[in-house]
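Excluded from the complex is one protein chain; the other protein chains are retained at their positions.
Let's look at chain A:
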Amino acid sequence: MAFAWKSAGLSYNRYLAVAARAVRRSLKDGPRANAERRGQMDLRFAKWENGKQGEVKSLAQAQATAGQAESK
């Protein structure tokens, strides 16, 4: 069986991240506070062209839109 998430344009990496997020949120309050901090990702990037910095984008958002475009 092909994976359902694959046909929706999600990568295996994204699949793992979503599954891990669900696991973290299911924890009891004590361990959850520690665990949720690990799920945060904040990475920005910009493309440089002709010596000039392009628009600064968040990596997570850019990946989400790229995935959407791919599945269409």
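Throughout what follows, a contact is a pair of C-beta atoms (placed from the backbone, for glycine too) under 8 Å apart; a residue touches a chain by one contact, two chains touch by 3 or more; residues count from 1.
In the analysis below, contacts and distances are computed from a predicted model.
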Undisplayed chain, where the name is taken from the UniProt record, one of "NADH-ubiquinone oxidoreductase chain 4", "ATP synthase subunit delta, mitochondrial", "SAGA-associated factor 11" or "RecA family profile 1 domain-containing protein": "ATP synthase subunit delta, mitochondrial"
Candidates A:20, A:33, A:46 or A:62 - the one touching the absent chain: A:20
Contact footprint on chain A, counting only the chain that is left out: 4-5, 8-10, 14-29, 31-32, 35, 38, 64, 67-68, 71
